[in-house]
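Can you keep this structure in mind? I'll have questions shortly.
In this view, the complex is presented without one of its protein chains, the others remaining in place.
Letters A and B mark the chains in the order given here, with residues in each chain numbered from 1 onward.
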Amino acid sequence: MRYLPLTDTDRQEMLAKCGASSVDDLFVDVPEVARLDGPIHDLPMHASEMAVERHMKALAGKNLAAENTPFFLGAGAYRHHIPASVDTVISRGEFLTAYTPYQPEIAQGTLQMLFEFQSQVARLYGCAVANASLYDGSTACWEAVAMATRVTKRNRAVLSGSLHPHYAQVVKTMAQFTGDEIADAQPAITTEPDTDGLTARIDENTACVVVQYPDILGRLTDLSKVADAAHAKGALLVVVNTEPVALGAIKSPGELGADIVVGEGQALGVGLQFGGPYLGLFAVRNPKHVRQMPGRLCGETVDAEGKRGFVLTLSTREQHIRREKATSNICTNSGLCALAFTTHMTLLGEKGLRQLAAENHRLACLAADRLEKVPGVSLLNTAFFNEFTLMLEGKPAREIVRDLADRGVLGGVSLGRLYPGVEALEHALLVAVTETTTEEDIETLANELEAVLELEPAQ
Amino acid sequence: MPRYFTDEHEWIDVEDDSATVGITDYAQEQLGDIVFVELPEVGTALDKGGDAAVVESVKAASDVYAPITGEVTEGNTMLEDEPALVNSSPEEDGWFFRMSIADASELEGLMDEAGYKEFVDGL
Partner (left out) sequence: MNAPNKSGWKPTMEVADATGDMVTTTGNRALMLEEPLIFEIGKAETTGVDLPEVDETAPNRLSGLDRAQPIGLVGLTEPETVRHYTRLSRQNYGIDLGFFPLGSCTMKHNPRLNEKMARLPGFADIHPLAPQSSVQGALEVIDQLATWLKTLTGMPAVAMSPKAGAHGELCGILAIRAAHTAAGNPREVVLVPESAHGTNPATAAFAGYKVDNIPATPEGRVDVEALKARLGPDVAAVMITNPNTCGLFEKDFREIADAVHEAGGYVYCDGANFNAIVGRVRPGDLGVDAMHINLHKTFSTPHGGGGPGSGPVVFSEALAPFAPLPYVEKDEAGEFHIIEEEHTDEDHHTFGRMTAFHGQMGMFTRALTYMLSHGADGLKQVAEDAVLNANYILRSLEDILHAPFADSGPCMHEALFGDKDFGGGLTTLDLAKGLIDEGYHPMTVYFPLVVHGAMLVEPTETESKASIDQFITAFRHVTSRALDGDEALKQAPYFAPRRRLDETAAARKPKLAWVDLEEEPQA
(Lines give C-alpha, C1' and ligand atoms only; values in the text may rest on other atoms or scores of the structure.)
Protein backbone atom coordinates (compact mmCIF):
# COMPACT_ATOMS: atom_id res chain seq x y z
CA MET A 1 0.00 0.00 0.00
CA ARG A 2 1.52 3.25 -1.17
CA TYR A 3 0.95 5.17 2.09
CA LEU A 4 2.36 2.51 4.48
CA PRO A 5 6.16 2.38 4.78
CA LEU A 6 6.54 -0.66 7.10
CA THR A 7 7.71 -3.85 5.40
CA ASP A 8 6.75 -7.31 6.63
CA THR A 9 10.30 -7.75 7.91
CA ASP A 10 9.99 -4.49 9.85
CA ARG A 11 6.72 -5.68 11.33
CA GLN A 12 8.22 -8.96 12.49
CA GLU A 13 11.20 -7.23 14.12
CA MET A 14 8.97 -4.70 15.84
CA LEU A 15 6.51 -7.31 17.09
CA ALA A 16 9.43 -9.19 18.59
CA LYS A 17 10.54 -6.06 20.45
CA CYS A 18 6.98 -5.83 21.84
CA GLY A 19 6.97 -9.48 22.90
CA ALA A 20 4.07 -10.17 20.55
CA SER A 21 3.81 -13.08 18.16
CA SER A 22 1.28 -11.38 15.92
CA VAL A 23 -0.46 -8.05 15.69
CA ASP A 24 -3.54 -9.65 17.24
CA ASP A 25 -1.61 -9.76 20.51
CA LEU A 26 -1.66 -5.96 20.53
CA PHE A 27 -5.46 -5.93 20.37
CA VAL A 28 -6.06 -8.35 23.28
CA ASP A 29 -7.94 -5.70 25.25
CA VAL A 30 -10.71 -5.58 22.65
CA PRO A 31 -13.56 -7.69 24.06
CA GLU A 32 -14.53 -10.87 22.21
CA VAL A 33 -17.90 -9.45 21.09
CA ALA A 34 -16.17 -6.70 19.13
CA ARG A 35 -13.46 -8.74 17.39
CA LEU A 36 -13.76 -9.13 13.64
CA ASP A 37 -12.47 -12.05 11.62
CA GLY A 38 -10.94 -10.03 8.79
CA PRO A 39 -11.42 -6.87 6.76
CA ILE A 40 -14.90 -5.40 7.17
CA HIS A 41 -17.32 -6.86 4.65
CA ASP A 42 -19.34 -4.86 2.11
CA LEU A 43 -16.53 -2.42 1.37
CA PRO A 44 -14.14 -2.53 -1.59
CA MET A 45 -10.46 -3.47 -1.21
CA HIS A 46 -7.58 -1.03 -1.81
CA ALA A 47 -7.24 0.68 -5.20
CA SER A 48 -4.52 2.37 -7.24
CA GLU A 49 -4.21 6.12 -7.53
CA MET A 50 -5.37 5.89 -11.13
CA ALA A 51 -8.47 3.87 -10.25
CA VAL A 52 -9.47 6.19 -7.42
CA GLU A 53 -8.97 9.22 -9.62
CA ARG A 54 -11.24 7.70 -12.24
CA HIS A 55 -13.95 7.07 -9.64
CA MET A 56 -13.79 10.59 -8.18
CA LYS A 57 -13.66 12.29 -11.57
CA ALA A 58 -16.79 10.46 -12.61
CA LEU A 59 -18.57 11.82 -9.55
CA ALA A 60 -17.25 15.34 -10.14
CA GLY A 61 -18.44 15.10 -13.73
CA LYS A 62 -22.04 14.74 -12.57
CA ASN A 63 -21.98 18.27 -11.16
CA LEU A 64 -22.43 21.49 -13.09
CA ALA A 65 -19.42 23.61 -12.12
CA ALA A 66 -20.04 27.34 -11.85
CA GLU A 67 -17.21 28.07 -14.26
CA ASN A 68 -19.08 26.30 -17.03
CA THR A 69 -22.30 28.26 -16.91
CA PRO A 70 -23.84 31.70 -16.37
CA PHE A 71 -23.90 31.78 -12.60
CA PHE A 72 -25.84 34.11 -10.24
CA LEU A 73 -25.99 32.32 -6.87
CA GLY A 74 -25.22 34.02 -3.58
CA ALA A 75 -27.25 34.00 -0.36
CA GLY A 76 -24.25 33.53 1.90
CA ALA A 77 -21.73 31.98 -0.51
CA TYR A 78 -20.18 34.02 -3.33
CA ARG A 79 -18.12 33.13 -6.35
CA HIS A 80 -15.11 35.37 -6.87
CA HIS A 81 -11.98 34.98 -8.93
CA ILE A 82 -9.20 33.49 -6.80
CA PRO A 83 -5.71 34.55 -7.90
CA ALA A 84 -3.54 31.56 -8.86
CA SER A 85 -0.94 32.30 -6.20
CA VAL A 86 -3.46 31.70 -3.39
CA ASP A 87 -3.51 28.00 -4.15
CA THR A 88 0.29 27.97 -4.40
CA VAL A 89 0.54 29.39 -0.90
CA ILE A 90 -2.01 27.11 0.77
CA SER A 91 -0.47 24.07 -0.95
CA ARG A 92 2.89 24.60 0.75
CA GLY A 93 3.40 21.56 2.92
CA GLU A 94 4.71 23.68 5.79
CA PHE A 95 1.28 25.32 6.03
CA LEU A 96 -0.90 22.45 4.80
CA THR A 97 0.57 19.74 7.03
CA ALA A 98 1.22 21.79 10.18
CA TYR A 99 -0.86 21.56 13.33
CA THR A 100 -2.29 24.20 15.66
CA PRO A 101 0.75 26.27 16.69
CA TYR A 102 1.20 24.86 20.20
CA GLN A 103 5.03 24.95 19.86
CA PRO A 104 5.48 28.58 18.80
CA GLU A 105 9.26 28.36 18.21
CA ILE A 106 8.60 26.17 15.16
CA ALA A 107 5.23 27.60 14.12
CA GLN A 108 6.03 31.26 13.52
CA GLY A 109 4.81 30.96 9.92
CA THR A 110 1.28 30.06 10.95
CA LEU A 111 1.34 32.46 13.90
CA GLN A 112 2.54 35.51 11.97
CA MET A 113 0.04 34.72 9.25
CA LEU A 114 -2.74 34.60 11.87
CA PHE A 115 -1.60 37.91 13.37
CA GLU A 116 -1.76 39.49 9.92
CA PHE A 117 -5.13 37.86 9.30
CA GLN A 118 -6.55 39.16 12.61
CA SER A 119 -5.27 42.64 11.76
CA GLN A 120 -6.85 42.60 8.29
CA VAL A 121 -10.20 41.36 9.59
CA ALA A 122 -10.25 43.92 12.42
CA ARG A 123 -9.59 46.72 9.94
CA LEU A 124 -12.12 45.48 7.41
CA TYR A 125 -14.79 45.26 10.12
CA GLY A 126 -13.86 48.55 11.81
CA CYS A 127 -13.07 46.70 15.05
CA ALA A 128 -10.23 46.58 17.58
CA VAL A 129 -9.61 42.84 17.71
CA ALA A 130 -10.48 39.83 15.54
CA ASN A 131 -9.89 36.20 16.46
CA ALA A 132 -8.01 33.56 14.45
CA SER A 133 -11.27 32.31 12.82
CA LEU A 134 -14.23 30.03 13.59
CA TYR A 135 -15.91 27.33 11.47
CA ASP A 136 -18.16 29.54 9.35
CA GLY A 137 -20.43 32.58 9.43
CA SER A 138 -23.44 30.79 10.84
CA THR A 139 -21.64 29.27 13.83
CA ALA A 140 -19.83 32.60 14.37
CA CYS A 141 -23.28 34.20 14.54
CA TRP A 142 -24.32 31.88 17.37
CA GLU A 143 -21.01 32.46 19.16
CA ALA A 144 -21.68 36.21 18.98
CA VAL A 145 -25.10 35.75 20.59
CA ALA A 146 -23.58 33.55 23.30
CA MET A 147 -20.85 36.13 23.92
CA ALA A 148 -23.41 38.94 24.16
CA THR A 149 -25.28 37.02 26.85
CA ARG A 150 -22.02 36.67 28.81
CA VAL A 151 -21.11 40.35 28.48
CA THR A 152 -24.56 41.74 29.34
CA LYS A 153 -25.61 38.92 31.69
CA ARG A 154 -28.97 38.95 29.88
CA ASN A 155 -30.46 36.08 27.92
CA ARG A 156 -32.64 37.47 25.15
CA ALA A 157 -31.49 37.97 21.57
CA VAL A 158 -33.50 39.90 19.00
CA LEU A 159 -32.85 38.66 15.45
CA SER A 160 -33.65 40.82 12.48
CA GLY A 161 -36.08 39.21 10.05
CA SER A 162 -33.53 39.93 7.35
CA LEU A 163 -30.85 37.71 8.88
CA HIS A 164 -29.90 34.70 6.72
CA PRO A 165 -32.51 32.06 7.68
CA HIS A 166 -29.87 29.35 8.13
CA TYR A 167 -27.99 31.59 10.55
CA ALA A 168 -31.22 32.25 12.46
CA GLN A 169 -31.89 28.49 12.55
CA VAL A 170 -28.43 27.77 13.96
CA VAL A 171 -28.99 30.35 16.70
CA LYS A 172 -32.42 28.92 17.50
CA THR A 173 -31.12 25.35 17.53
CA MET A 174 -28.46 26.25 20.07
CA ALA A 175 -30.77 28.41 22.16
CA GLN A 176 -33.17 25.49 22.69
CA PHE A 177 -30.45 23.93 24.77
CA THR A 178 -28.94 26.90 26.55
CA GLY A 179 -32.32 28.33 27.54
CA ASP A 180 -31.67 31.67 25.85
CA GLU A 181 -34.71 33.36 24.42
CA ILE A 182 -34.54 34.16 20.71
CA ALA A 183 -36.96 36.61 19.11
CA ASP A 184 -36.87 36.21 15.35
CA ALA A 185 -38.98 37.17 12.39
CA GLN A 186 -39.21 36.63 8.65
CA PRO A 187 -38.21 39.24 6.13
CA ALA A 188 -40.97 41.47 4.85
CA ILE A 189 -40.98 42.07 1.11
CA THR A 190 -40.32 45.78 1.34
CA THR A 191 -37.89 47.98 -0.54
CA GLU A 192 -36.10 48.85 2.69
CA PRO A 193 -35.67 46.90 5.94
CA ASP A 194 -38.07 47.74 8.75
CA THR A 195 -35.61 49.28 11.18
CA ASP A 196 -38.29 50.79 13.41
CA GLY A 197 -40.04 47.46 13.78
CA LEU A 198 -36.70 45.92 14.78
CA THR A 199 -35.77 48.53 17.36
CA ALA A 200 -39.27 48.33 18.88
CA ARG A 201 -38.50 44.74 19.85
CA ILE A 202 -35.50 45.69 22.01
CA ASP A 203 -36.23 45.66 25.73
CA GLU A 204 -34.42 45.75 29.08
CA ASN A 205 -33.68 42.01 28.93
CA THR A 206 -32.17 42.14 25.46
CA ALA A 207 -28.54 41.02 25.33
CA CYS A 208 -28.13 41.81 21.64
CA VAL A 209 -29.75 42.73 18.39
CA VAL A 210 -28.52 40.75 15.38
CA VAL A 211 -28.71 42.35 11.94
CA GLN A 212 -27.23 41.37 8.60
CA TYR A 213 -25.43 43.95 6.43
CA PRO A 214 -26.07 43.80 3.46
CA ASP A 215 -29.16 41.81 4.48
CA ILE A 216 -30.54 38.55 3.11
CA LEU A 217 -32.46 40.43 0.39
CA GLY A 218 -29.31 42.35 -0.54
CA ARG A 219 -30.66 45.57 1.00
CA LEU A 220 -28.49 48.21 2.64
CA THR A 221 -29.50 50.43 5.48
CA ASP A 222 -27.74 52.73 7.91
CA LEU A 223 -27.37 50.69 11.09
CA SER A 224 -26.40 53.57 13.36
CA LYS A 225 -30.04 54.00 14.38
CA VAL A 226 -30.21 50.36 15.41
CA ALA A 227 -26.92 50.74 17.28
CA ASP A 228 -28.22 53.76 19.19
CA ALA A 229 -31.48 52.01 20.05
CA ALA A 230 -29.62 48.91 21.27
CA HIS A 231 -27.11 50.89 23.30
CA ALA A 232 -29.89 52.98 24.87
CA LYS A 233 -31.27 49.77 26.37
CA GLY A 234 -27.85 48.43 27.36
CA ALA A 235 -27.86 45.82 24.58
CA LEU A 236 -25.07 45.06 22.11
CA LEU A 237 -25.35 45.33 18.35
CA VAL A 238 -24.18 42.21 16.50
CA VAL A 239 -23.68 42.77 12.79
CA VAL A 240 -23.44 39.80 10.42
CA ASN A 241 -21.74 40.15 7.06
CA THR A 242 -21.80 37.32 4.52
CA GLU A 243 -20.02 39.16 1.68
CA PRO A 244 -16.72 40.72 2.83
CA VAL A 245 -16.10 42.23 -0.63
CA ALA A 246 -18.99 44.61 0.09
CA LEU A 247 -16.92 46.21 2.84
CA GLY A 248 -14.57 47.52 0.16
CA ALA A 249 -17.39 49.82 -0.91
CA ILE A 250 -19.57 50.49 2.12
CA LYS A 251 -18.93 51.75 5.63
CA SER A 252 -17.66 49.15 8.07
CA PRO A 253 -20.03 47.75 10.70
CA GLY A 254 -17.74 49.10 13.42
CA GLU A 255 -18.10 52.60 11.97
CA LEU A 256 -21.87 52.25 12.26
CA GLY A 257 -21.70 51.28 15.92
CA ALA A 258 -21.57 47.47 15.92
CA ASP A 259 -20.15 45.94 19.11
CA ILE A 260 -19.53 42.46 17.72
CA VAL A 261 -19.05 41.86 14.00
CA VAL A 262 -19.17 38.34 12.62
CA GLY A 263 -19.27 36.98 9.14
CA GLU A 264 -18.46 34.52 6.45
CA GLY A 265 -15.01 34.94 4.92
CA GLN A 266 -15.50 32.38 2.14
CA ALA A 267 -15.81 35.00 -0.60
CA LEU A 268 -12.11 35.85 -0.39
CA GLY A 269 -9.72 33.08 -1.34
CA VAL A 270 -11.73 30.10 -0.18
CA GLY A 271 -14.08 29.26 -3.04
CA LEU A 272 -17.59 27.76 -3.11
CA GLN A 273 -16.80 24.11 -2.25
CA PHE A 274 -20.49 23.20 -1.90
CA GLY A 275 -20.70 24.90 1.48
CA GLY A 276 -17.51 24.02 3.30
CA PRO A 277 -14.94 24.34 4.61
CA TYR A 278 -15.64 28.03 5.03
CA LEU A 279 -14.26 30.69 7.32
CA GLY A 280 -15.98 32.22 10.34
CA LEU A 281 -14.85 35.77 11.06
CA PHE A 282 -15.32 37.25 14.53
CA ALA A 283 -14.32 40.70 15.82
CA VAL A 284 -15.14 43.09 18.65
CA ARG A 285 -15.02 46.87 18.69
CA ASN A 286 -14.29 47.27 22.41
CA PRO A 287 -10.92 45.71 23.36
CA LYS A 288 -12.25 45.16 26.90
CA HIS A 289 -14.53 42.45 25.49
CA VAL A 290 -11.56 40.36 24.35
CA ARG A 291 -11.66 38.03 27.34
CA GLN A 292 -15.23 37.05 26.50
CA MET A 293 -14.37 36.13 22.90
CA PRO A 294 -14.53 32.53 21.65
CA GLY A 295 -11.80 30.82 19.67
CA ARG A 296 -8.08 31.20 19.33
CA LEU A 297 -6.24 34.50 19.50
CA CYS A 298 -2.71 35.14 18.29
CA GLY A 299 -0.69 37.84 20.02
CA GLU A 300 2.68 39.53 19.63
CA THR A 301 5.49 39.04 22.13
CA VAL A 302 9.28 38.64 22.19
CA ASP A 303 11.54 35.61 22.48
CA ALA A 304 14.39 35.10 24.92
CA GLU A 305 16.74 37.01 22.62
CA GLY A 306 14.35 39.95 22.31
CA LYS A 307 13.22 39.15 18.78
CA ARG A 308 9.61 39.77 17.94
CA GLY A 309 7.52 36.61 17.77
CA PHE A 310 3.95 35.45 18.02
CA VAL A 311 2.06 33.05 20.29
CA LEU A 312 -1.47 31.85 20.91
CA THR A 313 -2.60 33.86 23.89
CA LEU A 314 -5.42 34.39 26.41
CA SER A 315 -5.86 30.62 26.28
CA THR A 316 -7.53 30.50 29.68
CA ARG A 317 -10.79 31.33 27.86
CA GLU A 318 -10.56 28.04 25.98
CA GLN A 319 -11.81 24.52 26.54
CA HIS A 320 -8.44 22.82 26.96
CA ILE A 321 -7.82 24.88 30.12
CA ARG A 322 -11.21 26.13 31.33
CA ARG A 323 -13.10 22.91 30.43
CA GLU A 324 -16.77 23.34 31.41
CA LYS A 325 -16.28 27.06 32.11
CA ALA A 326 -14.79 27.84 28.68
CA THR A 327 -16.23 30.62 26.49
CA SER A 328 -16.86 28.04 23.76
CA ASN A 329 -16.22 24.35 23.13
CA ILE A 330 -14.44 25.22 19.89
CA CYS A 331 -11.00 23.70 19.32
CA THR A 332 -10.31 23.48 15.60
CA ASN A 333 -10.50 26.72 13.65
CA SER A 334 -10.31 27.25 9.89
CA GLY A 335 -6.58 27.87 9.73
CA LEU A 336 -5.97 26.99 6.10
CA CYS A 337 -9.03 28.94 4.95
CA ALA A 338 -7.75 31.89 6.98
CA LEU A 339 -4.47 31.57 5.07
CA ALA A 340 -6.34 31.60 1.76
CA PHE A 341 -8.33 34.65 2.87
CA THR A 342 -5.31 36.59 4.11
CA THR A 343 -3.27 35.77 0.98
CA HIS A 344 -6.10 36.98 -1.24
CA MET A 345 -6.44 40.12 0.93
CA THR A 346 -2.72 40.79 0.67
CA LEU A 347 -2.85 40.48 -3.11
CA LEU A 348 -5.80 42.87 -3.23
CA GLY A 349 -4.66 45.40 -0.65
CA GLU A 350 -6.62 48.57 -0.01
CA LYS A 351 -6.59 49.52 -3.66
CA GLY A 352 -7.49 46.12 -5.08
CA LEU A 353 -10.32 45.53 -2.62
CA ARG A 354 -11.87 48.88 -3.45
CA GLN A 355 -11.53 48.17 -7.18
CA LEU A 356 -12.99 44.70 -6.74
CA ALA A 357 -15.93 46.09 -4.80
CA ALA A 358 -16.52 48.80 -7.39
CA GLU A 359 -16.45 46.26 -10.22
CA ASN A 360 -18.95 44.03 -8.41
CA HIS A 361 -21.27 46.96 -7.83
CA ARG A 362 -20.96 48.20 -11.41
CA LEU A 363 -21.92 44.81 -12.84
CA ALA A 364 -24.71 44.36 -10.29
CA CYS A 365 -26.21 47.72 -11.29
CA LEU A 366 -26.01 46.68 -14.94
CA ALA A 367 -27.70 43.38 -14.19
CA ALA A 368 -30.44 44.94 -12.08
CA ASP A 369 -31.24 47.43 -14.83
CA ARG A 370 -31.29 44.75 -17.52
CA LEU A 371 -33.29 42.14 -15.58
CA GLU A 372 -35.87 44.68 -14.46
CA LYS A 373 -36.73 45.14 -18.13
CA VAL A 374 -37.79 41.49 -18.48
CA PRO A 375 -41.61 41.35 -18.58
CA GLY A 376 -42.99 39.94 -15.32
CA VAL A 377 -39.89 40.91 -13.34
CA SER A 378 -39.55 43.77 -10.87
CA LEU A 379 -36.62 44.87 -8.71
CA LEU A 380 -37.33 45.06 -4.99
CA ASN A 381 -34.26 46.91 -3.74
CA THR A 382 -33.67 50.62 -3.77
CA ALA A 383 -30.15 49.97 -2.47
CA PHE A 384 -27.83 46.97 -2.85
CA PHE A 385 -24.18 46.03 -3.26
CA ASN A 386 -23.76 42.96 -5.51
CA GLU A 387 -26.94 41.05 -4.72
CA PHE A 388 -30.57 42.05 -5.09
CA THR A 389 -34.07 40.59 -4.99
CA LEU A 390 -36.28 40.20 -8.04
CA MET A 391 -40.01 39.64 -7.74
CA LEU A 392 -41.25 37.22 -10.41
CA GLU A 393 -44.78 36.86 -11.68
CA GLY A 394 -46.27 33.44 -12.39
CA LYS A 395 -44.80 30.26 -10.98
CA PRO A 396 -42.91 30.19 -7.64
CA ALA A 397 -39.30 31.26 -8.07
CA ARG A 398 -38.07 27.86 -6.90
CA GLU A 399 -39.55 26.24 -9.99
CA ILE A 400 -38.19 28.98 -12.21
CA VAL A 401 -34.70 28.34 -10.82
CA ARG A 402 -35.08 24.67 -11.76
CA ASP A 403 -36.33 25.57 -15.24
CA LEU A 404 -33.35 27.87 -15.70
CA ALA A 405 -30.99 25.11 -14.55
CA ASP A 406 -32.49 22.80 -17.16
CA ARG A 407 -31.48 25.45 -19.69
CA GLY A 408 -27.93 25.55 -18.33
CA VAL A 409 -28.27 28.77 -16.36
CA LEU A 410 -27.78 28.94 -12.60
CA GLY A 411 -30.01 31.98 -12.20
CA GLY A 412 -30.06 32.67 -8.47
CA VAL A 413 -31.39 31.41 -5.14
CA SER A 414 -35.14 31.36 -4.65
CA LEU A 415 -36.47 32.50 -1.29
CA GLY A 416 -38.74 29.44 -1.56
CA ARG A 417 -35.60 27.31 -1.03
CA LEU A 418 -34.54 29.38 1.96
CA TYR A 419 -38.01 29.74 3.52
CA PRO A 420 -39.88 26.58 2.52
CA GLY A 421 -43.62 26.89 2.86
CA VAL A 422 -43.73 30.67 3.28
CA GLU A 423 -46.08 31.78 0.53
CA ALA A 424 -45.38 35.47 0.87
CA LEU A 425 -41.77 34.89 -0.16
CA GLU A 426 -42.12 32.26 -2.85
CA HIS A 427 -42.03 34.65 -5.79
CA ALA A 428 -38.75 36.26 -4.79
CA LEU A 429 -35.44 35.43 -6.45
CA LEU A 430 -32.05 36.47 -5.07
CA VAL A 431 -29.53 37.31 -7.79
CA ALA A 432 -25.83 37.79 -7.04
CA VAL A 433 -23.39 39.35 -9.48
CA THR A 434 -19.63 39.42 -9.06
CA GLU A 435 -16.57 40.32 -11.12
CA THR A 436 -16.75 36.78 -12.55
CA THR A 437 -20.08 37.60 -14.20
CA THR A 438 -19.79 38.79 -17.80
CA GLU A 439 -22.16 41.15 -19.53
CA GLU A 440 -22.91 38.25 -21.84
CA ASP A 441 -23.95 36.15 -18.81
CA ILE A 442 -26.36 38.89 -17.77
CA GLU A 443 -27.84 38.99 -21.25
CA THR A 444 -28.22 35.19 -21.24
CA LEU A 445 -30.00 35.24 -17.87
CA ALA A 446 -32.34 38.01 -19.05
CA ASN A 447 -33.24 36.12 -22.21
CA GLU A 448 -33.67 32.73 -20.51
CA LEU A 449 -35.70 34.29 -17.72
CA GLU A 450 -37.95 35.90 -20.25
CA ALA A 451 -38.35 32.59 -22.08
CA VAL A 452 -39.12 30.67 -18.89
CA LEU A 453 -41.62 33.26 -17.67
CA GLU A 454 -43.36 33.31 -21.06
CA LEU A 455 -43.82 29.56 -20.95
CA GLU A 456 -45.77 30.00 -17.73
CA PRO A 457 -47.71 33.23 -18.02
CA ALA A 458 -49.18 34.77 -14.87
CA GLN A 459 -52.55 33.36 -13.98
CA MET B 1 -6.21 44.57 62.62
CA PRO B 2 -6.80 40.80 62.67
CA ARG B 3 -5.93 38.75 59.61
CA TYR B 4 -7.57 35.40 58.90
CA PHE B 5 -6.78 32.68 56.35
CA THR B 6 -8.85 30.08 54.51
CA ASP B 7 -7.86 26.60 53.38
CA GLU B 8 -8.39 27.86 49.80
CA HIS B 9 -5.35 30.14 50.35
CA GLU B 10 -7.16 33.45 50.71
CA TRP B 11 -6.37 35.99 53.40
CA ILE B 12 -8.89 38.38 54.89
CA ASP B 13 -8.18 41.51 56.92
CA VAL B 14 -10.97 42.76 59.16
CA GLU B 15 -11.31 46.41 60.14
CA ASP B 16 -14.56 47.37 61.85
CA ASP B 17 -17.38 46.11 59.58
CA SER B 18 -15.27 45.90 56.41
CA ALA B 19 -12.93 43.17 55.14
CA THR B 20 -10.14 43.14 52.56
CA VAL B 21 -9.50 39.91 50.63
CA GLY B 22 -6.52 38.65 48.67
CA ILE B 23 -4.59 35.45 47.96
CA THR B 24 -1.63 34.29 49.98
CA ASP B 25 2.03 34.30 49.06
CA TYR B 26 1.88 30.51 48.93
CA ALA B 27 -1.00 30.66 46.43
CA GLN B 28 0.72 33.12 44.09
CA GLU B 29 3.85 30.98 44.13
CA GLN B 30 1.82 27.91 43.13
CA LEU B 31 0.08 29.81 40.33
CA GLY B 32 3.22 31.32 38.80
CA ASP B 33 3.16 34.56 36.77
CA ILE B 34 -0.29 36.09 37.13
CA VAL B 35 -1.52 37.62 33.86
CA PHE B 36 -5.08 38.61 34.70
CA VAL B 37 -7.42 39.02 37.64
CA GLU B 38 -11.18 39.09 37.13
CA LEU B 39 -12.70 40.98 40.04
CA PRO B 40 -16.33 41.02 41.17
CA GLU B 41 -18.27 44.20 40.44
CA VAL B 42 -19.02 46.57 43.31
CA GLY B 43 -22.38 45.64 44.76
CA THR B 44 -22.07 41.93 44.04
CA ALA B 45 -23.52 39.83 46.84
CA LEU B 46 -21.09 37.07 47.82
CA ASP B 47 -21.90 33.87 49.67
CA LYS B 48 -19.28 32.26 51.84
CA GLY B 49 -17.50 29.65 49.74
CA GLY B 50 -19.03 30.88 46.46
CA ASP B 51 -17.09 32.09 43.38
CA ALA B 52 -15.81 35.62 43.91
CA ALA B 53 -12.92 36.23 41.51
CA VAL B 54 -10.76 34.45 38.95
CA VAL B 55 -7.00 34.61 38.84
CA GLU B 56 -5.20 33.54 35.69
CA SER B 57 -1.71 32.50 34.74
CA VAL B 58 -0.75 31.69 31.15
CA LYS B 59 -1.86 28.07 31.39
CA ALA B 60 -4.37 28.02 34.25
CA ALA B 61 -7.40 29.81 35.61
CA SER B 62 -8.26 29.44 39.28
CA ASP B 63 -11.37 30.48 41.14
CA VAL B 64 -11.06 32.60 44.24
CA TYR B 65 -13.85 31.96 46.73
CA ALA B 66 -15.55 34.37 49.12
CA PRO B 67 -14.15 33.67 52.61
CA ILE B 68 -17.31 35.05 54.22
CA THR B 69 -20.76 36.29 53.20
CA GLY B 70 -21.15 39.97 52.34
CA GLU B 71 -21.30 42.55 49.57
CA VAL B 72 -18.40 43.81 47.44
CA THR B 73 -17.64 47.45 48.22
CA GLU B 74 -14.45 48.02 46.21
CA GLY B 75 -12.21 46.24 43.72
CA ASN B 76 -8.45 46.79 43.42
CA THR B 77 -8.37 48.61 40.07
CA MET B 78 -4.55 48.59 40.17
CA LEU B 79 -4.70 44.92 39.18
CA GLU B 80 -6.33 45.74 35.84
CA ASP B 81 -3.12 47.26 34.52
CA GLU B 82 -0.69 45.48 36.77
CA PRO B 83 -1.74 41.90 37.55
CA ALA B 84 1.92 41.23 38.45
CA LEU B 85 1.23 42.96 41.79
CA VAL B 86 -0.31 39.69 42.91
CA ASN B 87 3.12 38.09 42.47
CA SER B 88 5.23 40.92 43.87
CA SER B 89 3.01 41.94 46.79
CA PRO B 90 0.31 39.31 47.29
CA GLU B 91 -0.55 40.18 50.86
CA GLU B 92 -0.45 43.99 50.57
CA ASP B 93 -0.68 45.96 47.27
CA GLY B 94 -2.02 42.92 45.43
CA TRP B 95 -5.27 42.73 47.41
CA PHE B 96 -8.35 41.76 45.35
CA PHE B 97 -11.49 43.37 46.81
CA ARG B 98 -13.13 44.83 49.89
CA MET B 99 -16.46 43.59 51.21
CA SER B 100 -18.96 44.11 53.97
CA ILE B 101 -19.29 41.51 56.71
CA ALA B 102 -22.79 40.06 56.90
CA ASP B 103 -22.12 37.68 59.75
CA ALA B 104 -18.99 38.17 61.87
CA SER B 105 -19.38 34.70 63.36
CA GLU B 106 -18.29 33.23 60.00
CA LEU B 107 -14.78 34.50 60.78
CA GLU B 108 -14.52 32.14 63.70
CA GLY B 109 -14.06 29.11 61.47
CA LEU B 110 -11.03 30.62 59.70
CA MET B 111 -7.34 30.14 60.53
CA ASP B 112 -4.98 32.68 62.06
CA GLU B 113 -1.47 33.22 60.69
CA ALA B 114 0.12 30.47 62.77
CA GLY B 115 -2.68 28.06 61.90
CA TYR B 116 -2.32 28.78 58.18
CA LYS B 117 1.45 28.30 58.34
CA GLU B 118 0.96 24.92 59.92
CA PHE B 119 -1.67 24.10 57.26
CA VAL B 120 0.71 25.00 54.41
CA ASP B 121 3.61 23.10 55.96
CA GLY B 122 1.41 20.04 56.01
CA LEU B 123 0.68 20.19 52.27
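The rule we apply is simple: a contact is a pair of C-beta atoms (placed from the backbone, for glycine too) under 8 Å apart; a residue touches a chain by one contact, two chains touch by 3 or more.
Owing to the predicted nature of the structure, the values given are computational and were not obtained by experimental measurement.
Novice: Just name the one of A:150, A:201, A:225 or A:417 that touches the chain not displayed here.
Specialist: From the options A:150, A:201, A:225 or A:417, the contact with the absent chain belongs to A:417.
Novice: Of the residues A:147, A:170, A:217 or A:377, I need the one that contacts the missing chain.
Specialist: Among A:147, A:170, A:217 or A:377, only A:170 touches the chain that is not shown.
Novice: Tell me which stretches of subunit B touch the chain missing from the display.
Specialist: Touching the missing chain: residues 33, 35-36, 56-59, 83-84.
We take it that only the chains that are shown with their structure count from here on.
Novice: When the C-alpha atoms of subunit A and subunit B are each averaged to a single point, how far apart are the two points in Å?
Specialist: 44
Novice: Across the complex, what residues on subunit B touch subunit A?
Specialist: That would be residues 36, 38, 56-61 of subunit B.
Novice: Taking the touch rule as given, give the residues of subunit A at its contact with subunit B in the complex, in rising order.
Specialist: Within the complex, subunit A touches subunit B at residues 291, 315-316, 321-322, 325.
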